[in-house]
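Dumping the structure here so I can ask a few things about it.
Every protein chain of the complex appears in place save one, which is left out.
Chain IDs A and B follow the sequence of writing; residue 1 opens each chain.
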Amino acid sequence: MATPSNAVRGKAAFPLFRPAPRLVKHLLLIAFGLVMLYPLLWMVSSSFKPEELIFREPGLWPSQVTLDNYTEGWVALKHSFGYYLWNSAVITALSVVANLVACSLAAYAFARLDFPLKKVWFAVMLGSIMLPHHVTVVPQYIMFAKFEWINTIWPLVVPKFLATDAFFIFLMVQFIRTLPRELDEAAAIDGAGYWKTFFRVIIPLCMPALATTGIFTFIWTWNDFFSQNLYLTNSDNLTVPVALRQFLDSSGESSWGPMFAMSIVSLGPIFGFFLAGQKYLIRGMATTGLK
Amino acid sequence: MKRILAVALLAAAVTACGSGDDGESAGGKTKITFSYWGSDARQKLTEEAIKKFEQKNPAIDVEGDFSDWDSYYEKLATKVAAGDAPDVMTIEIRGLAEYAGRGALADLSGKVDTADLDASVLPAGQVDGKQYALPTGVNSFSLVVNKSTIEKAGQKLPDDASWTWDDFVSLAQQISEKGGGTIYGAEYNYNPAFLQIFAAQRGEKLYDNGKIGVSAQTVKDWWAVIHKLIETKGAPDAAKMAEVGTKVDQALLATNTGAMGLWWSNQLGALTKGSGQELDLMRVPKAQGATTSGMFLQPAMHYAISAKTEHSAEAQKFIDFMLNDPEAGAIVLSDRGLPINSKVLAAIKDKLPPADQKVLAFMDSVKSELVPTVVPPKGAMQMEDILKRNSEEVMFGKTTPDAGAQKFLQEANAALAG
Partner (left out) sequence: MTTDSVAVEPRAAQLRPPAHRREKKQPWKRREARTAYVFLAPWFLGLFAITIGPILASLYLSFTEYNLLEDPKWVGWANYAEMFTEDDRFLTSLKVTTIYVVVSVPMQLAFALALALALDRGLCGLPIYRSIYYLPSLLGGSVAISILWRKIFGTDGLVNSVLAIFGIQGPGWVTDPDTALGTLILLHVWTFGAPMVIFLAGLRQIPQSYYEAAAVDGAGRFRQFRSITLPLLTPIIFFNLVLEVIKSFQSFTQSFIVSNGTGGPVDSTLFYTLYLYLKGFKSFEMGYAAAMAWVLLVIIAGLTGVNFLMSKYWVFYGDTK
């Protein structure tokens, strides 16, 4: 337990080390980053090795460098890999938009408005993410099959437009609740109704939460193997995670090289989206401030 | 703005994934779905074969429903449960009793021409006397060896017609000793096929009347062989072996760190490709005084038709094409095991890659010794997991062989009882 006096002492000692900590901090962050990234670096290096050397030469540095895994992996499946990237991109983009709209609406109601049975509905909302999906998948499949939605993107996208990702509702509820109520009241005094408050006050101040929602939805949808594999079975509809698994055959011969190469290709869009989203992630109250 | 974006994306979505119509498609074609698992290479071959079939049968549109092995059964079970089963499905022999016995498959007796198919293999698709499935091709569980590694260790290849498990263990030990810690004599696994062969050499059946037919003593003796391999350092210890796993590409043989291993014959190609050296097939060692090698013919997989299909004629036609048409054979080659249609096999013989030529020659030479396998009972799908778990418990020293054998028999019988 640190006491305030400790803190004061710590502060007093601080200036002595002023220039050094910065460098030390950088070095620590870099060293730690390298450890974190080792598996990833191994994957990158393997993707440039001739396939038969991947397991024969397990080291990080390739003795032979080749682009074959990329060129072969790109065309190894029925369609070129770009085709699967596009399929994934469509589903992912729709999911991001859907989650942003539907979850923020629901979150605002839960965080700021009062209505009958609110606690019950909130518990139901949280409860809906507590059941392992393996047992709901069969009834769900039966339902979507009745809707004749198999082999369309609807089973993947429509639920998101209906705010079934309770995770994000809860996330935004928590963020909205960190905002002082005075903001809403000030808006109310200016004559703003609920909708106007929502759009003019809550949404702009919740940029970090929205960015988080956007980034996570993007990543999780992009990587979601399970439901995409189940609902999009036609080989023309496959998405990236499903396509990636096709390089592997647990009883026969796996194409590890192309799999690593295409994994890296498919990391591109998510990483790009993260970089872009990051800007909004840090543009919260801290920078916009209280108006 | 947001709405415009959404509409644009929706439009894009419709064009990207709009090919998902079902039932009769345009132009009066009948559409059937065909589910299978495998790798990218198999997917390419299969798509090619489908194209050929559609050329020959312009009124039928076959939709390949491809999945990786790990998620295949989950997906198939979900679809069957939802009454949305693929018209033609690929099924593994272990799942056959489950699906056939519970009414998910149609009887193919007399529906598909089996005249040229190897009659000794057909029972492997029969449950309760009905032909619920047809084997796509055959395999046998055999010993794969790297001759040059054995010779480099100053050892000679044994006479595989007469060698015993003791010979095998001591050969492995010798190779490991010369290998200087980087090369192992043998690798092992807990594949039920391994136990099945071992038991057959002692006159026991793995499955007997819906129960485990192997005695506790046999299981213990089988473990003793593996244990001896580990003890003499002829093979890696349990943890290292678990790490290598059962994936072909990481096998000791494929990474040139082992000289012998037990694999399915159709895995020779993948092992050879991984190692870059010459690998060969041999007979599995025998128990002292055994009269049979215990090796058997196993279907690589089966084609089956859903009991609920509305297009059984088209589905039968497709299976017939895949099994009996040399043109399909020329595309698929040995990807689904060596063809069981003698005419197809004769037609494609020379087109097979070198490793598969070897498999063919080996299978021919041992053919008279191989016994056809029977369909394992319901619950057999879990056997691999149960055997592996209990074997590992023994090898890791978490339990004694006595207790382990009892527990294995009890769990296995419980699984078979459903």
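Assume a residue touches a chain if its C-beta (ideal position, glycine included) is under 8 Å from a C-beta of that chain, and two chains touch if they have at least 3 such contacts.
Treat the numbers as computed from the prediction; the structure is a model and nothing was measured.
Shown as candidates are A:76, A:89, A:106 or A:232; the residue that touches the absent chain is A:106.
Residues of subunit B in touch with the missing chain: 70, 73-74, 77-78, 80-81, 98-99, 102-104, 238-240, 242-243, 245-246, 379, 381-382, 385, 388-389, 392-393, 396, 398, 415. Although one chain is not displayed, subunit A still touches it through residues 2, 4, 6-8, 10-11, 22, 25-26, 29, 33, 36-40, 42-43, 58, 101-102, 105-106, 108-116, 118-119, 121-132, 134-140, 143, 158-159, 161-164, 167, 169-171, 173-181, 185, 194-195, 198, 205, 208-209, 211-212, 215-216, 219, 223, 225, 244-245, 248, 250, 256, 259-260, 263, 267, 270-271, 274-275, 278, 281-287, 289-290.
Keep in mind that, in the parts below, only the chains that are shown with their structure count from here on.
Centre-to-centre, using mean CA coordinates, subunit A is 37 Å away from subunit B. Subunit B makes touch with subunit A in their complex at residues 2, 5-6, 9-10, 12-13, 16-17, 19-22, 33, 35, 37-44, 47, 63-71, 75, 78-79, 81-84, 246-250, 254-256, 264, 266-267, 269-270, 273-274, 276.
Across the complex, subunit A meets subunit B through its residues 52, 55-56, 76-78, 86-87, 90-91, 93-94, 97, 101, 137-138, 141-142, 145, 148, 150-153, 157, 225-226, 229-230, 232-238, 245-256, 258.
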